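Here the complex is missing a single protein chain, while all its other protein chains stay put.
We call the chains A and B, going by the order they appear; numbering starts again at 1 in every chain.
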Amino acid sequence: MREVTKTFVLTRFDPDQDEAPRTQEYKVPVREDWKVLDAINFIKDEIDPSVSHRWSCRMAVCGSCGMMVNGEPKLTCKTALSDYGDRVEIEPLANFPIVRDLVVELEGFMDKFKSVKPWIVRAKQKAAEEGTYRQSTEELSAFKQFSMCINCMLCYSACPVVANEPEFIGPAAIALGHRYNMDSRDEGASERNQRFREEGTVFSCSYANECSEVCPKDVDPAAAVNQAKFNAVIDWAKGLVMPKGGS
Amino acid sequence: MSAIDLYRHDIIIVGGGGAGLRAAIAAAEADPSQSIALVSKVYPMRSHTVSAEGGAAAVARADDTLEMHGYDTVKGSDFLGDQHVIEYFVEEAPKELTLLEHWGLPFSRNEDGTVATRAFGGMTTKRTWYAADKIGFHMLHTLFQTSLKYDNIVRYDEHFVSKLLIANDGSCRGVAAHDIRTGEMKAIIGKAVMLTTGGGGKIFPFTTNGMIKTGDGMALAYREGVPLKDMEFVQYHPTGLPGTGILITEATRGEGGYLTNKDGERFLVERDYGVGSKAELGPRDMISRAIVQEIEAGRGLSGPYGDYVNLDLRHLGEAKIDERLPFVRLLGRTYVGVDPVKDPLPIRPVVHYMMGGVDTDIDCATQLSGLYAAGETACVSLNGANRLGSNSLTECLVFGARGARHMTQYAKSIGQIDDKALVEQAKAEADRIDQLRGRQKGGEKLSEIRRKLNEAMESGCGVYRQQDTMKACLQDVSQLRGRVADLQLTDPSRVFNTEVIAALELANMVDVAEALAASALSRKESRGAHTCKDYPHRDDQNYLYHTMCTFSPSGPVIGKKDVTLGHWEPEERKY
Partner (left out) sequence: MSRPAHPHAMAPKTPGKTRTAPPQIPASWWSTSRMRAYLAFDATGFVYLLVGFLAIRLVWALGSGQGAYDSALGALENPIYIVWNVFALLCVIGVGVRFFRLFPKAQPARLGPAKPPPGPVIHAGLYLAWIGITVLLSAILAGGLFA
């Protein structure tokens, strides 16, 4: 298999040593079928073991390996190096505080995520012995694509509103909240719609559509956010007509 | 000595995958007043459960019975599975999957809105509940999101447990957890500890497993004298992509895919590989052996990553593939540049699952008081010498829950814990890691040792094994244990130092590999996934027992444990 040498420019940052992030260059002999992650792992294994990065499954399903590659958020295990020229810049995900090298702070997302109550909310859950709920394929298709989110956070890196408004709930968290709102087994839409109207509101979304452009799993969070806007308004209107206990 | 922060909980779960999350939820529900620590070296949604594709098995249809599921599992295990465990498992399985459905898992559905089931290897009827071809992903995310409901589950994300803390009375009362972010050690203390850290597939070079599957929990228990059971039984999944080892689900065969050689023959039908009329739906060990034999007979195809055979899905049609196997289509296109709608996928057997693990009883309790294990980390033993596909996800749920309920009861019987000795151990462990970080004076390169370990395991403990190569493998691995102690590490940093974590993982991998090689050498028969060319037949007379491997400073000590038989009599395993 053919090998070419490419130059990789990695962001480096050790809070104990560096005032601010800096870059470091590495020359790597890359095979033609490599993904970006293969090159980063080569750097770590053979050239500079002090590079810190997150990865695990290498099959685009665990969501660990999101990074900026030449200025665009990518899953590095899925991104072919053959799409790039001789110089590849790899930075940590945009819009996130940087912990170390290519590793970003994820707790901000975990806070936003938990705030939308991403679980089935029901007044009374069936007992296991009573069997499963019936759900038609149509009902499943109402929310199925939104459940495909792997929490890779590329959408947060792409969103201009996330970059400017720290309170904004953000694409993935809204998509997952909306996923539960649309699940026929859930009864918590009212609570989530209220959350969607509160601080960090879904209405901060200004239709950039960048989240859906970068999503590696075709979740289409932009669709979820805009559907959520519609539903949040309907829910508010219902609340005026039927205060408390409605829906 | 470093300063150590102490955290007290009632029970501690190490590992946040399918089994760990299910255990945490079960514990939170069993006693809402107890405090549960969930300690994971990655954020839980990154756990390797996420990559499972095909489905999870439980009796669902009217034409299915617990007896049939139990028999299929016992036979699949080549009669080494403990039958009381299997009976409990098949009975609980439907309840556990029903709970998952209640918690929101988007199962694929039949026309009438009930959960759909598909055929799977070694199963006599359709009992594998599925969600397109991403069951593991949906199961992990459903469990993780459900776990967020419980305020008494306290998570320690990105904390690496490097040692179990043992009280003066010999019981396990906590863990030393290295905070990867800060580089500091935490002593997390509780009444019971459960290991749910998955298997150790990364000791092999070609595996479906992700980077994190380094056998950490198995090594933690092993080093405290807990035996590892049936370690020689390593499942080779028949259909992994060459090179990367990425998993191509058994569901491709469940939905009707064919395995063909270079002449386009369905060799499982053309020749007798023991799978009978089941053909591509035979059990994994037999299919993997068949593929290796086809390749060795010169009927395989050659590629840049070695020899392979074809998985042909073209006759299923684009509509069915997009509905039932969309992820497989994506994986084919992304990782080997093949669209399975148009061309056959290249595949070869790759290491996938460890049937063996930490020895536990049916309550998931180990011999070490206070220490439990469940999921792939444990060997309870549900799967015996060979696991049927789609049983392991259900196993995580059934035994994660049972173990957690048992731990909850056990914890109530434990009084105040004297944590002085435990904190001392955690401090010593913190110092050990401080010394290890950026250890310039070593002479061994980490990636080189890992490579050598992979090579040794590939040559000695592959699909087909031989006494002489197993012996050489064991010697190589034992030697590597010495070399691991002399690693040269270049990164002295404190914050998010992943080199030192890799070093700790490598040490775990070498321990697990040594136990595996020693166990494999001791089993002089062929059973299930362990095929020894020198002893090609199953020997129930002499070898119907579980291999027990216990750590000792002079090397692994091999012992035996009885298999719990039941009403299913061992018979010849033919399909």
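Going forward, contacts are C-beta pairs under 8 Å (C-beta built on N, C-alpha and C of every residue); 3 or more make two chains touch, one makes a residue touch a chain.
As the structure is a computational prediction, the values presented were derived from the model and not from experiment.
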item	value
Shown chains that the omitted chain touches within the full complex	A, B
Candidate in contact with the missing chain, chosen from A:Phe8, A:Tyr26, A:Phe96 or A:Tyr180	A:Phe96
Chain not shown: contacting residue from A:Leu10, A:Cys149 or A:Val162	A:Val162
Touch criterion as defined above, residue of A:Gln125, A:Ser141 or A:Gln194 at the omitted chain	A:Ser141
Chain not shown: contacting residue from A:Asp33, A:Asp186 or A:Asp220	A:Asp220
Of A:Val28, A:Val51, A:Met68 or A:Met148, the residue in touch with the unshown chain	A:Met68
Sole residue of B:His9, B:His141, B:Arg181 or B:Arg348 that reaches the chain not shown, by the stated touch rule	B:Arg181
Touch list for chain B against the chain that is not drawn	179, 181-182, 495
Residue ranges of chain A at the interface with the undisplayed chain	13, 15, 20-21, 68, 71-72, 89, 91-92, 94-99, 104-105, 107-111, 138, 141-143, 156, 160, 162-166, 182, 206-210, 213, 220, 222-223, 226-227, 229-231
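The working rule: only the chains that are shown with their structure count from here on.
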item	value
Parts of chain A lying in touch with chain B, wherever the complex brings them together	1, 14-17, 33, 44-46, 48-50, 52-64, 78, 99-101, 103, 106, 113-114, 118-120, 125-126, 128-129, 131-137, 139-140, 143-144, 147-151, 176, 180, 183, 185-186
Parts of chain B lying in touch with chain A, wherever the complex brings them together	42-43, 45-48, 50-51, 95-96, 98-99, 101-104, 106-109, 111-115, 134, 137-138, 141, 145-146, 148-149, 181, 210-212, 243-244, 246-247, 304, 327, 330-331, 334-335, 337, 446-447, 489-491, 493-499, 502
